[in-house]
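One protein chain is absent from this view; the other protein chains keep their places.
In this document, chain identifiers A, B and C correspond to the written order of the chains, with residue numbering beginning at 1 in each.
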Amino acid sequence: MVKLAEWRGKELFRKYGVPLPIGQVARTPAEAEQLTRSGTVPLPCVVKAQVLAGGRAKGGAVRFANTPEEARAAAQGILGLEFKGETVKEVLLEQKLALGRELYLSFTLDRSARLPILIVSAQGGVEIESVDDAAIARIPVDPFPGLAAYERRRAAQELGLSGPVAASLDRLLSALWRLFQQEDAELVEINPLAVVGEGLVALDAKVIIEDDAGFRHPEYSDIRDDRTPLEEIAREKEIAFVQLDGNIGVIANGAGLTMATLDVLKEFGGNPGVFLDLGGTDDPKKVTEAFLLMAQAKPRAVFLNIFGGVTRCDTVAKGLVAAMDQVPPGERFPLVARIRGNNEREGIEILRAAGITSIPSLKDSAQAVVAAARGSA
Amino acid sequence: MVKLAEWRGKELFRKYGVPLPIGQVARTPAEAEQLTRSGTVPLPCVVKAQVLAGGRAKGGAVRFANTPEEARAAAQGILGLEFKGETVKEVLLEQKLALGRELYLSFTLDRSARLPILIVSAQGGVEIESVDDAAIARIPVDPFPGLAAYERRRAAQELGLSGPVAASLDRLLSALWRLFQQEDAELVEINPLAVVGEGLVALDAKVIIEDDAGFRHPEYSDIRDDRTPLEEIAREKEIAFVQLDGNIGVIANGAGLTMATLDVLKEFGGNPGVFLDLGGTDDPKKVTEAFLLMAQAKPRAVFLNIFGGVTRCDTVAKGLVAAMDQVPPGERFPLVARIRGNNEREGIEILRAAGITSIPSLKDSAQAVVAAARGSA
Amino acid sequence: MTVLVDAATRVVVQGITGHQGTVHTRQMKLFGTAVVAGVTPGKGGTEVDGVPVFDAVREAVDTTQANAACIFVPAPYAKDALIESVDAGIRLAVVVTEHIPFHDMLVMYHYARSKGTRIIGPNCPGIASPGKAKVGIIPNVVFRPGRVGVISRSGTLTYEIVNGITEHGLGQSTCIGLGGDPVVGTSFVDALPLFQADPETDLLVMVGEIGGTAEEEAAEYIHGHVTKPVVAYIAGRSAPPGKRMGHAGAIITRGRGTAESKVAALEKAGAQVARFPYEVPEMVAAIAARQARR
Partner (left out) sequence: MTVLVDAATRVVVQGITGHQGTVHTRQMKLFGTAVVAGVTPGKGGTEVDGVPVFDAVREAVDTTQANAACIFVPAPYAKDALIESVDAGIRLAVVVTEHIPFHDMLVMYHYARSKGTRIIGPNCPGIASPGKAKVGIIPNVVFRPGRVGVISRSGTLTYEIVNGITEHGLGQSTCIGLGGDPVVGTSFVDALPLFQADPETDLLVMVGEIGGTAEEEAAEYIHGHVTKPVVAYIAGRSAPPGKRMGHAGAIITRGRGTAESKVAALEKAGAQVARFPYEVPEMVAAIAARQARR
């Protein structure tokens, strides 16, 4: 999930022909002053923190400026701010427009219908989750013929637009649909989309690119998500790794089994903190890497719960044993193992040779690791 | 049917990334000399008449040049030539390459399958009609997913290509497929497509754009087909008009009825010369225009055969009577009319008032016009 | 249901407020067709000849239970109009519009097919079943209820031949004008089984043209599957090779699709092939007379 900052989303909007306010990014207060003084960004202007979280206006991360000095001051006040865990490194300066109605518009995926869906609401400018369902129109789009003219007309009707503004919407929707498809977006959202005179202007831009389409979009490879440093290392090593508040580390394979393991640990009073999903790996080195990554998260106890399919039990056991030796003595932790499935017997044997007993029952093994975490507290 | 001259087709090829020899168009011998002297077109080069008809090499419309002087002489020899009814106004100068095998490749429409079709043959460089059917592969392409990788691989296999040349074909096919769709082409043909080293080069380019897609492609509106001057006027007035060698003019409505009328006239020894299809017009002015156009073709006799549907009989009768008065006395011709269908009674009445009798039977009326054409000979 | 249309057919006219849309809405109604709705974006709420006009096909279908569309919208918008009908659940769409780019028609055909909607046309006169319903533009005057099924690639030539049949005292069960464009929604091969299965059709008339191979394919189908008598006529026997006769369907290409090959294929399949249009009603009348005697 590659979330683009507003200014990067707007760069895409510009490329595809979605109308925008005149604006530019600044990384220092001096730059903000210069952009407005030179007229590159007309005054009055809006100065917006470039963070991914919503609710910027309420949170003081959006300010206004009538003069270059005010633009500088606004940038000064916002840059470096901590906003919902993100540090503001960029501000976007944009001309302030005389706005009419504010609308909501997005393209995303409707999983149930297996179709892209165009969502519009005449009640823009607020979080779409807070809008009454009856005020939201959902227009499914077939990917074969693509977004049809009648669907664009329906969107205009739902938004209460007609005449030149409806014509502007028609062009905007065609542009946004192309962006959604060609950029492999999971979500393209404009909120608010403002009526300005007889046209429309995208005041915000939220674009999320699908991770899996990365092979088609090397241009997004530099974009980091809101990950912890360990999560980032895991991502580079292509290990699914999630860090939370608990103290039990879980190494499992497959999303479903990982979640089920979590459910069982919670049931017995455990507090899982790190989940590491080996997925379908069959490479002992990767298992070793994953295990060492787990060690860095300093869990009180670790639960290895593997059901061998593509991943064979002996591979995991080998990787695990290799990793154990590399963990510094001071950082070691109790380990409860449960390995089942393909090559189960061989795996169990390898673990036994290293002094680890595999407990076949999920219930028993989960209880054991919860006890171990308590014991080592 | 907008047939593009080779050089215009190759401009499209360049735009879509189809590999070409280095080349440029010249309209004078001096220009041809200059292009080669400056190195814009490397020597030795080929000098090709830019005409739409095939068989240029055999017809002396393709020559070779080793020096700028020879390029000039070749252009001199070709420009102004009459080639199968076309006057050569442009020559294309292209570097002469060391060619390997020559292949055939085209995208067109398979009407029966209602699918675009990719046609390839390892026996390129000759008219595809002369190639044995077994040496031609037809690969249908579904427009929804578009040209698939396995279809491109199959084309390579059919052409006996592998390694880097197959990779070159893969890219070329993707480019050509995009051109075929985005330019609304009826036909995109490369013959020959030559293997040059480890790549492929399109030595010729035949692109036909569909007339009906003109509203999407104003860029082709200046291209004239091989029409007679009267046909050209008819085209501008949106009247389907075909001129041949006979002496009977036929005004009918609808392609099928026009052809059937022709069949009947021939049966009775008539020799139709001009066919004018009113199509689905319901505008008396258009009928008048059409009739005057017919008069300019100087037929010995005219047969008006209308079956009223969208076109109503009274509309045609009104337009016809209005036109009759505008034909100069010296250019008048015998007219046999047959009008049937919608508003038949009203139409017959209007004609009768102008002294024209409508003969209801196709057989009788056809015989009458054949006799009239003989009589006025 | 006779073939594709019957008294339960409820028509929505797309592009009803245009000249052709308005004229033919009236004609369809005079034919006895239930024209229940029209659609022209921006004209919703008005009426044409007593028929309510909607902004969108979906609204028209929801309000009037329309199940067939007759499309008159101009070529640049025809693809979108058809997609709208398909998405609104229309099962039969007659596309009268001419000059639709075939690349558009390819999308229309395959999309409609994947959703179970049958297209007739484009550039076609449509379908009519005398006494039941008409979706399209074939002149009402030529028809009379009867038991002759007519399938044709032509426009006015269809009217001519249908009229001839009527003048010979016979009538039609259903008449389909397929249209002569390079890509058609319904071809002879698609239409033949419908008539073969139709209990109200006793014999079949097929009107073809030079160009393409639709008639040759029809002949193959007839050979194996059609037991009812077939009378055929192919227009363009004397057409000069390589010249267009008004639409792309009428180009003779590469020796395939000539009148000779079509006539030969149809005769081989057991069809009677008329040399001239006026022979068709005569042949039909002769067969009908024999059938009546049985």
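Everything below uses one rule, namely that a contact is a pair of C-beta atoms (placed from the backbone, for glycine too) under 8 Å apart; a residue touches a chain by one contact, two chains touch by 3 or more.
Small disclaimer: the values here were computed from a predicted structure and weren't measured.
A.B. asks: Quick one: which of A:K15, A:R216 or A:K237 touches the chain that's been left out?
C.D. replies: Touching the chain that is not displayed is residue A:R216.
A.B. asks: Pick out which of A:G60, A:G256 or A:G375 touches the chain that's been left out of the picture.
C.D. replies: Answering carefully, the residue with contact to the hidden chain is A:G256.
A.B. asks: Out of A:V242, A:L292 or A:A354, which touches the unshown chain?
C.D. replies: Residue touching the absent chain, from the options given: A:V242.
A.B. asks: For the chain left off this view, which of A:P29, A:P68 or A:P116 is in contact with it?
C.D. replies: In the full complex, the listed residue that touches the missing chain is A:P116.
A.B. asks: By the contact definition given up top, give the residues of chain A that touch the hidden chain.
C.D. replies: Residues 1, 109, 111-112, 114-116, 129, 142-144, 181, 184, 186, 210-213, 215-216, 240, 242, 244, 252-260, 262-267, 275, 277, 279-280, 282, 306-311, 340-342, 344, 361-363 of chain A touch the chain that is not shown.
A.B. asks: Spell out the interface residues on chain B facing the chain that's missing from view.
C.D. replies: Interface residues of chain B facing the absent chain: 142, 144-145, 148-150, 153-154, 157.
Heads up, the rule we're going with is that only the chains that are shown with their structure count from here on.
A.B. asks: Which chains make contact with chain A and with chain B at once?
C.D. replies: For chain A paired with chain B, the chains in contact with each are C, in label order.
A.B. asks: Measuring centre to centre with C-alpha atoms, which chain is farthest from chain C?
C.D. replies: The chain farthest from chain C, judged by C-alpha centres, is A.
A.B. asks: What's the distance between the Cα centroids of chain A and chain B, rounded to whole Å?
C.D. replies: 55
A.B. asks: Indicate the whole-number Å distance between the mean C-alpha point of chain B and the mean C-alpha point of chain C.
C.D. replies: That gives a centre separation of 28 Å.
A.B. asks: So the centre of each chain is just the mean of its C-alpha atoms; given that, what is the distance between chain A and chain C in Å?
C.D. replies: 54
A.B. asks: By residue number and range, which residues of chain A touch two or more other chains?
C.D. replies: 144
A.B. asks: Two-or-more-chain contact residues of chain C, please, as numbers and ranges.
C.D. replies: 107, 110, in rising order.
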